[in-house]
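What you see is the complex with one protein chain gone and the rest in place.
Going in written order, the chains are labelled A and B, and every chain counts its residues from 1.
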Amino acid sequence: MHPKRPLFIHIAASLLCAMLLSPQIQAGEAKPMAEDPIVEKRLIHISEELRCLVCQNESLASSRAELANDLREEVRKLIAKGDSDAEIKTYLVERYGDFVLYRPEVKPLTWVLWFAPFILLGLGLIGMAVYLRTRRKLPIQRHGLTADQRRQVQTILNARDNP
Amino acid sequence: MIIEIGHFALILAACVALIQGTLPLMGTWRQDGQWQALAKPTALLQFALIALAYGTLTHAALIDDFSVKYIAGQSNTLLPVPYKVASVWGGHEGSLLLWVLMLSGWTVAVAVFSQRLPLPMVARVIAVLGLISAGFLLFILITSSPFERLIPAPADGRDLNPLLQDPGLVIHPPMLYMGYVGFSVAFAFAVAALLSGRMDAAWARWSRPWTVVAWMFMTTGIALGSWWAYYELGWGGWWFWDPVENASLMPWLFGTALIHALMVTDKRGGFKAWSILLAIGAFSLCLLGTFLVRSGVLTSVHAFANDPERGIFILILLALVVGISLTLFAWRAPKATLGGEIGLVSRESMLLANSVLLVVATAAVLLGTIYPLIIDALNLGKLSVGAPYFNAVFVPLMVPVIFLMVPGGIAHWREAKLQSLARDMRLPATAAIVAGAAVWLFTDRGTALTGMGIGLAVWVVVGLLVQIADRLKKPGRIAPSFWGMHLAHLGIAVVVVGITFVKGYEEERDVRMAIGDNVTIANYDFTLREVTVVDGPNYKALQAAVQVFKNGQPIEVLRPEKRKYFSSSMPMTEAAIDYGWFRDLYVAMGDPIPGDKQQWAIRVYYKPFVSWLWGGAVLMVLGGLLSVSDRRYRNTKKTLAA
Partner (left out) sequence: MKKFLIPLALFFVLVVFLAIGLKRDPKEIPSPLMGRVAPAFTLPTLDPNAPAFDPQQMRGQVWMLNVWATWCVACRQEHPLLVAFSKANQLPIVGLNYKEVQAQDLQQGTQPDTAQTLAIARQKSAAWLQRFGNPYAVSVFDLDGRVGINYGVYGVPETYLIDQAGVIRYKQIGVLTPEVLTEKILPLVKALNAS
């Protein structure tokens, strides 16, 4: 009998319990990746309208590319500094050009882009109205059967009546 | 050796396609029945030859023949068998071979299922399809042959892009191509109608089932692509307005317009020229899509080949096919006769509005997709057009289209009384307004936009229920196409509900988790239990086990992974999803976070009603199926020969 063994076992058991229980004790609510959720919300809002430059076609918000990470970090700094959304976008356009904007600005260069669909719709609806109106005035052509076709019909009908 | 047989078979197929494309057509001009009769056998022969060629390529993939350059680029010894089969269409050259295989398959289908059609018509349709096929076959043989050899053969292939090693690859492209190619049949019918000068209701009647089936495949392909992006890319997005996605959406929109316009041409003989134009347009958009994706003019996550030489060839093919058909249209369409009377308020005018709206929506998507290209070509700089533009423009255009589903179904042909229409729409309108207001005002985070979305969906659903109830009161058999229409419209409403709820109410938490940490969304709790290393057939993965609780009860363990494929340096995220009828729970694993405590970046999403997006698509396809099963398309009585 070793007097130490029971003590050792007790200590070992306590340690084991502590190890098993500690995740529950130490674990808790997972912390958000973002340092500041309010800044983060604005970041997402702004970066959804910006393009990831190294990706093939993704917004800055969703891209996981390294440059995208860096640019998001930059935007966070600007938000913390107190810049407005427009100022932040201008900051990036100054460095990367219009291409960085995922939502194209409404300026003379993009008037066609933004307004053409609705102008087209207007034209389409007007055209439709004009078409429907003028159509009613046209005589309706009625298709008659040619003599040949009449004979063919008769042949078929005769065949049916006489199995 | 076998690959060379395949190559030779494809060359023969191109020759047969040229014969198929010319002789039957000349037969119709010369009134030569024998030449016209060449259409069906040449179609069958072409299919057999292309199938042989395709078979040799698949065979090479299955036996790991890396002396074939294409297989070496797409496949790998460690690749599981289904992906070896799918790798055949994983790259540019092979996917084009799949395209022509399907085109020849559809041509055979037309040859087999057109017993009722007069021979000259069949001859023309098959000839047009033959010419298109010849164009693609020449493109493949001259610029994009999958049969090239790689000497010396590498010991192992480069492997399929890890993003593509997924069941989605096995089914999404084939479905999509079936749709793209299917619209060529509608196109061929339209061109045949122009050539024959017979642009009457009969043409529309014959063309309708083919168009609907193509549309069904297209819907399936787009929905599968969206679903695949959703679960594969790792952050639960399902539509990005990527140029390649737009390339599939545009023909779908036109195809929808075509299906509706054909109803008028079929039943009332109206809109003949318009239907033909829509059919030409739908297929042109398919070809345009092919060009955009494979020529390198646009940046896209999907871009296949960025080869200007190939781009030139496709552009020439596009210019010829569409240019010639539009010239034919300008020449012949004016001779199309007018159909029956159309009142200002009538089913026809509603369907016309449907066409106008869908065409404008397509134009908007096209404009947004190629605007950067136009600005660059004019040397005005570089700008980009992304999702914010498309969402802002497309949604307002689609709302009236969906709205019109109800009056369009209720209105009578020829003349609809505004008063009775309004009376019938009272119930759907009330229900819609009540539902929309309730969602806006009484749900947490409800907005006017979400209210409108739900209101629109309720409008459609109550509207179709009212129509069904009214129809059931009347005597007589109800045609399957009636159910088909309402089922398809129901599908759209379901998709609208899905989009509204997901966009309006989804939640995301981007957190750092250590073992035992938890995060809560709605009444779901996610706890990280453990992180282990897992070995896959051709990858090694870090797998997290996340226990999900609902209201305290454990319901599921989700296992997201971060995979490192042996053949690639890109790490891949495999999200874990708990699918549900009314919500999806989505967990994705990020990188381990450097620091003294073992932590990982984990993203957790709560996506309400997201499966209604794909569920709605299923309903649409079923609706289409019911429509084509209608007996009048299977009427075996012979029509009068032209």
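Assume contacts are C-beta pairs under 8 Å (C-beta built on N, C-alpha and C of every residue); 3 or more make two chains touch, one makes a residue touch a chain.
Because the structure is a prediction, the values reported are computed rather than measured.
Trainee: Identify the residue among A:A30, A:L53 or A:I88 that touches the chain left out of the display.
Mentor: The single option touching the absent chain is A:L53.
Trainee: Please identify which residue in B:C15, B:I63, B:I142 or B:A319 touches the non-displayed chain.
Mentor: Of all options in B:C15, B:I63, B:I142 or B:A319, contact with the hidden chain holds for B:A319.
Trainee: Please identify which residue in B:T77, B:T327 or B:T447 touches the non-displayed chain.
Mentor: Missing-chain contact among the listed residues: B:T327.
Trainee: Touching the left-out chain: which of B:P41, B:P154, B:G197 or B:G381?
Mentor: Of the listed residues, the one touching the omitted chain is B:G381.
Trainee: Footprint of the hidden chain on chain A, which residues?
Mentor: Given the touch definition above, chain A has residues 53-54, 66-67, 70-71, 74, 93-97, 99 touching the missing chain.
Trainee: Tell me which stretches of chain B touch the chain missing from the display.
Mentor: On the chain B side, contact with the omitted chain comes from 273, 277, 280-281, 284, 288, 291, 295-299, 308, 311-312, 315, 318-319, 322-323, 326-327, 329-330, 333-334, 370, 372-374, 376-377, 381-382, 591-592, 594-596, 598.
As a working rule, only the chains that are shown with their structure count from here on.
Trainee: Chain A to chain B: how many Å between their CA centres?
Mentor: Computed value for the inter-centroid distance: 18 Å.
Trainee: Which residues of chain B touch chain A once you look at their complex with the stated criterion?
Mentor: Counting only chain B, the residues touching chain A are 235, 237, 240, 242-243, 299-301, 303, 337-338, 340-344, 349, 352-353, 356-357, 359-361, 363-364, 367-368, 371, 375, 380-389, 392-393, 397, 509-520, 528, 590, 601-602, 640.
Trainee: For a test of understanding, state which residues of chain A touch chain B in their complex under the given definition.
Mentor: Residues 23-24, 26-34, 48-49, 51, 55-59, 62, 97-104, 109-110, 112-114, 116-117, 120-121, 124-125, 127-128, 131-133, 135-136, 138, 140-141, 143, 149, 152-153.
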